[in-house]
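A single protein chain has been omitted from the complex, and every remaining protein chain is retained in its original position.
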Amino acid sequence: MSGTKANSASFVRDTMLSEQDPPITERGVVKWARENLFSGPLNTFLTIIGAVAIYIILKGLAPWLLHSVWNANSAAECREIIAAAYGEGAHGACWGVVRERWAQFLYGFYPSEHYWRVNLTFILLFVALAPILFANLPRKMLWFSVIYPAVALLLLWGGSVWVPVAALAGFALGWLAYRFALPVTGSLAATVAAVLVPIIWWLFFAGWFAGLAHGILPLGMEQVPSSKFGGFLLSLTIGVTGIAFSLPLGVVLALGRQSDMFLVKTLSVGFIEFIRGVPLITLLFTASLLLNYFLPPGTNFDIILRVIIMVTLFSAAYIAEVVRGGLAALPRGQYEAADALGLDYWKAQQLIIMPQALKISIPGIVSSFIGLFKDTTLVIFVGLLDPLKGITDAIRGSFEWKGIYWEPFLFPALIFFLICFGMSRYSMYLENKLKRDHR
Amino acid sequence: MIKQLFFGSLAATGMMAGFASAATLDDVKARGELNCGVTTGLVGFAAPDANGQWAGFDVDYCRALAAAVLGDGSKVKFVPTTGQTRFTALSSGEVDVLARNTTWTYSRDTDLKLTFVGVNYYDGQGFMVNKSLGVTSAKELDGATVCIQTGTTTELNLADFFKANNMTYKPVAIETNAEGEQQYGAGACDTYTTDASGLAATRASFADPENHIVLPEIISKEPLGPLVRHGDDQWADIARWTLNALIAAEEFGITSANADELAKGTDNPEINRILGTEGDLGAMVGLDAQWALRAIKNAGNYGEIFAANIGESTPIGLARGLNAQWTQGGLLYTPPFR
Partner (left out) sequence: MAIVADAPKAGFRLSMLIYDTRYRSLTIQVIVMILFMGGVAWLVDNAIQNLQTLGKDFNFGFLWNRAGYDINQRLVEYSNDSTHARALLIGLLNTLLVAFLGCVAATIIGVFAGVLRLSKNWLVGRIMTVYVEVVRNVPLLLWILLTYAALTEALPPLADFRGDNPTSTMVLNNSMAFTNQYTVMPEPLFSRSLGNIDIGIFLISVDLLAIIAVIVGSVLANRAIKAHATRVQEATGDRPVTWWKSLMVTTLPLLALLLALGFHLGYPELGRFNFSGGTEISNSLMALWLALAIYTGAYIAEIVRAGIMAISHGQSEAAFALGLRPGRTMNLVVLPQALRVIIPPLISQYLNLTKNSSLAIAVGYMDLRGTLGGITLNQTGRELECMMLLMLIYLAISLGISAIMNVYNNSVKLKER
């Protein structure tokens, strides 16, 4: 009442009340909780259920996680340490297995003195991917992306420098053939030449050239056979190669499916539906059990290569469907406009249709890639040492780590999560960016 | 024109791929490496260690074979195979020899067109149970839940055994030995059945081995041995006699330590013949005279390999039992080197 004046009636207030805090239920944590957690009977019920669920999970996991042991060299040692520190019968996580075997999870049985090669390949992968992923980088960097497969091949498997050079030379020759044939013979013959010249090169001259060049200038690295590949190295090799090759193949299949030509369309549909209709695991078994039946007698090539081929075909069929969705989503007018401009089929595809269709299908493509990467764990069933079960089984089979269960599964699971989550976030970033483009 | 080109390139592919030859020995020598099919990981028999080096009983056989053929026991590429892919890997030529705890059976030898070159481990299928069940004989297992690895002969033996004894059981199929141990350890099955050697190793790895017993019944014969493809008798001979040389070496007391010494010549003509100082046994299979010497020097004779990988001093701790020399009451009895 300090603000009242003597000459006014005592019941008339002539000054403002000082500002007061809102009631406790309308501010801070309480308001937030009332609005977001307890806004009605149903919500209160859900909140309680959720809290109980979290409590149960934490109660089960917390002691196990809190009793973690890092410095142990065997499962028995882990048990001893936990028993000594937390009493008899206490359970605890034994991360010693990760500390001791992390390299196997990442590199498989790749020789440890050559780990730098794998690391370098992995770092270069990002350099090669950067210009594709982020549009604001200089376009010249794309050249590195083009030669990256050869670099990776050389770094991972080793051998003579000239083998990947000879392989790359095929592409260069094809391009040259196209360039020189175009003015002379017209586009169709030039295209045929651009396909045939490299094939002839690879079949007849590449081996000879590599041998000759290696004789003159023996450059190379120590060879690492693919039987040494395992863990995430194997997953990434299969995954990235599969992804890189399945995209163009998928686009071709999608175009084939949209084609007016009956036969081309039938074959594309048949292929896509067949691949999508069977589980990947049967295709992998086909790679390991049946492929030898269908190749000329005596042919034999690496199981990893066979698996990569199957995984590529598998993923291509899925990408074809995603791209088809993109093609279908394009307004009819775009096709008609391209026709009106007098562009031929390939020009129209290259300049008008594909850039838009691929843009629309990017989220779908990325999620196929995530699926493909996760599916690389299935190679354990054909005897390759994948990070999830192959390496884990090898570790659990050894005497030091017998009886350990959850830890060697959780470590690769965490890495898978980080990689796949990263990819899905990237896809969301792209989606947002492209949305702005359309506005 | 396009058609011609197409068939031309097809022919070229055929040529490129048509390098297969009938003689595995020539292939191996040209490659400079022996491809040996092993398990994806069974400690004691074949498993990669922390550095990715393969070690084990079957692995040492492969190394001995590589030493005999190529002169260097390290020139082996180990191809992990699952129970499912092993025979295909062999018949397709992906591996030259399969040393993967494979039971020698009639149909595998004949119908699957494979050649077993001998037996390197005589095993039999047994049962392990928890003592608290109070079971002392496999005949008391009527109605029990049995953990069993799929894709092996064990599930057929199991079916036959229970049928013959007019009993029923509940099979719990498991994929790998590690899963089997976990299931059995958690009490998800009353008994775990696999080869007795595997049971011993599993029991040894438990925290409380005294609470588990391996039942006395051995319900099947499991002669495990290396095998090769039908149709290359020379290669089969080399694989067979390398194994025989290792076994004979133990019988005649040739060890990795004294092999060089003995190779200078001894009074025993058979030792001389094995080690190449007398006769010309190597040439008969297309190898040089010292092939067996190299095979023995690699990891020692059969007894040394056994002791180092699965013998009583190792964690697996298997007794020789049936796998002792015939002179000591076992079944190892090589044909004479003559």
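By written order: A and B. Residues from 1 in each chain.
Here, a residue touches a chain if its C-beta (ideal position, glycine included) is under 8 Å from a C-beta of that chain, and two chains touch if they have at least 3 such contacts.
Remember, it's a predicted structure, so these values are computed and weren't measured experimentally.
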Among A:G28, A:P248, A:P297 or A:P355, exactly one should touch the missing chain; which is it?
A:P297
Using the touch definition up top, pick the residue from A:L37, A:A213 or A:L343 that touches the left-out chain.
A:L37
Contact partner of the left-out chain, one of A:P23, A:G89, A:P138 or A:G277
A:G277
From B:S132, B:N166, B:S313 or B:Q328, residue that would touch the chain that is not displayed:
B:S132
Can you list, in ascending order, the subunit A residues touching the missing chain?
35-37, 39, 43, 46-47, 49-51, 53-54, 188, 260-264, 267, 273-274, 276-282, 285-286, 289-290, 292-297, 370, 374-375, 377-378, 380-381, 388-389, 405-406, 409, 412-413, 416-417, 420-421, 424
Since one chain has been left out of the picture, which residues of subunit B touch it in the full complex?
2-3, 6-7, 10, 83-84, 87-88, 91, 107-108, 111-113, 130, 132-133, 141-145, 150-152, 155-156, 158-160, 163, 169-175, 179, 182-183, 186-190, 230-231
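Basically, only the chains that are shown with their structure count from here on.
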List the centre-to-centre spacing of subunit A and subunit B in whole Å, with centres computed as mean CA coordinates.
39
Subunit B residues touching subunit A in their complex are 2, 5, 9, 12-14, 16-21, 40-43, 47-52, 77-82, 84-85, 88-89, 92-94, 176-178, 181-182, 185, 205-207, 315
Subunit B-facing residues of subunit A, complex:
76, 79, 100-101, 104, 108-112, 192, 196, 199-200, 203-204, 225, 227-228, 230, 285, 288-289, 292, 295-300, 303, 380-385, 390, 393-394, 396-399, 402-403, 405
